[in-house]
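Only one protein chain is missing from this complex, and each of the others stays in its spot.
Each chain carries a letter (A, B and C) given by its place in the written order, and its residues are counted from 1.
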Amino acid sequence: MQNIPLTWWLSVATALFSLGLYGALSRKNAIAILMGLELMLNAVNINLVAFNRYITPQNVTGQVFAVFVIAIAAAEAAVALAIIIAAYRQRGTVNVDDLDSMKF
Amino acid sequence: MQNEFIFVGILTICAILLPVGGMGMSWMLRPHKPNKLKQTTYECGLETVGETWAQFKVSYYIYALIFVVFDVEAVFLFPWAVAYNKLPLYALAEVLIFVLILLFALVYAWRKGALEWI
Amino acid sequence: MTEQIVFFIFTIMVLGGGLGVVSTKNLYYAALFLSLSFSGMAGYFIMLNAGFLAAVQIIVYVGAIAILILFAIMLSRKVMTTNEPQTNKQNWLALIVTPLLYLTLIFLVVKVNWPVSSAAPALDVLTQMGAQFLGGYLIPFEVMSVLLLVALVGAIILARDVEKGRE
Partner (left out) sequence: MEPIITWLANLLANVSWWPWPAPPSAAIIIWVVYGLFIAFGIAPLAMIVLTWLERKIIARIQDRIGPNMAGPFGWLQAVADAIKMLTKEDTTPAGADRIPFNLGPGLIAVSAVLVFAVIPLAPGIIGSDLNIGIFYVVAVGSFGVLGTLMAGWSSNNKYALLGAFRAVAQLVSYEIPMAISLITVAVVAGSMSTLTIIHNQAVANGGWYIVAMPITFLVFFLAGMAETNRSPFDLLEADSEIVAGFHVEYSGMKYAMVMIGEYVHMLALAGLSATIFLGGWRGPFVEQLYNAVPILGGLLGLVYFLAKVLLFIFVMMWFRGTLPRFRIDQLLDFGWKFLTPLSLFNLLTSAFVVKLFQPAGTAGVALPAGPLAGFGGLGLTSALLISNLLVAFIASLAVRSLARRSRGNVLKAVAGVEG
């Protein structure tokens, strides 16, 4: 296990976080933005579990947090996609640039 | 790395070899004579009308949605089930609350008619 | 050595999947790349002594969220075309900002002297986790069920009432 230093995990998580951020910032489609957000949450999970394994291997607090993050990501995705579907049905678009008025 | 998962990795590789090997072998043995008629969409001999991406009703999404909620619930209950023997009685009470809240979610979906396939 | 090879395989899955998600024009492919990335992450969790979390990752992300995203893509399919650009006007800004962020974070990661412990990993992960859910993290645990309830109610109202309005 100690063959792989902690920084490797952190670098991968950082790269994934940046990719997710780029996706969330640059995409037009709301579903694609949501996918970017999911990537970012996953990058955070890698960090949590890696820290848990390397710094406090005796307890599992990091994993407990990761489970909570995953659960919240699921709830977030459910509601976000419902909003996207509602917006699509009302406005006929899922392009966030066109969804800029507060009132339908 | 955890030892007991090594076999899962080995089995995954073997299992991937099964379709790869099967399709590869069939690719070598089978005839390749595609023509336009063969490659049309199969609709019992009728011509395809309209585009494939038909509009779907939202009930499919709602079923998937309720599934996600209960899936996450199950995820939380598995560690509880394993630790259950080592926990005092309050473990039961807490999970009772947890499950009852989600049963309320099921009842809500039921009453709202979200579980009706129209 | 073996561990490093396995790590690289999973890294290719995770980062390749992530790259696919943000670069492909076809949202269906993006969702499949997302599943690939999630599966690679499950491999990471196994390497990090979190087998349970790996299974959770597969069940919730690949089995539920990816499916949900595919359903949503299907439902809003009509407006999706793959030939026009999928990026918005801030694309160039994002292209500048994210590499900068990446470099800053990498700088921090390398610079900080992490207090790595060499203790053996916990063996009874599952029992500890169950005990923590019902002990120290009881409030989040219960709030989670309320959150799921609220998410379900909200999503049903959002998705259904619109449908009713169209009838």
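The rule is simple: a contact is a pair of C-beta atoms (placed from the backbone, for glycine too) under 8 Å apart; a residue touches a chain by one contact, two chains touch by 3 or more.
Note that the structure is predicted; figures quoted are calculated from it, not measured.
Although one chain is omitted from the display, it touches the following shown chains in the full assembly: B, C.
Contacts to the hidden chain, counted on chain C, fall at residues 28-29, 32, 35, 51-52, 54-56, 58-59, 62-64, 66-67, 70-71, 74, 125-126.
For chain B, the list of residues touching the undisplayed chain reads 4-8, 10-23, 25-27, 29-34, 36, 38-44, 48, 50, 52-54, 56, 60, 63-64, 66-67, 70-71, 74, 77-78, 81-82, 84-89, 92, 95-96, 99, 103, 106, 110, 115-117.
Criterion: only the chains that are shown with their structure count from here on.
Viewed as a contact network, the protein chains are fully connected, with every chain touching every other. The chain with its Cα centre farthest from the Cα centre of chain C is B.
The interface with the largest number of contacting C-beta pairs joins chains A-C.
Taking the mean of all protein Cα atoms as the centre, the chain whose own Cα mean lies nearest is C.
Here the CA centre of chain B is 17 Å from the CA centre of chain C.
Spacing of chain A relative to chain C, judged by their CA centroids, is 5 angstrom. Touching of two or more other chains is recorded for residues 1, 67, 70-71, 74-75, 77-78, 81-82, 85 of chain A. Multi-chain contact residues of chain B (touching two or more other chains): 1, 58, 61, 65, 68-69, 71-72, 75-76.
Residues of chain C touching chain A in their complex: 1, 3-4, 7, 11, 14-15, 18-19, 21-22, 27, 30-31, 34, 37-38, 41, 44-45, 47-50, 52-53, 56-57, 60-61, 64-65, 68-69, 71-73, 75-76, 79-80, 85-91, 93-95, 97-99, 101-102, 105-106, 109-110, 114-122, 125, 128-129, 132-133, 137, 140, 144, 147-148, 150-152, 154-156, 158-159, 161-163, 166. In the complex of the two chains, the chain B residues touching chain C come out as 1-2, 4-5, 8-9, 53, 55-58, 60-62, 64-69, 71-76, 78-84, 86-87, 90-91, 94-95, 97-99, 101-102, 104-105, 108-109, 112-114.
By the touch criterion stated above, chain B contacts chain A in their complex at residues 1, 58, 61, 65, 68-69, 71-72, 75-76.
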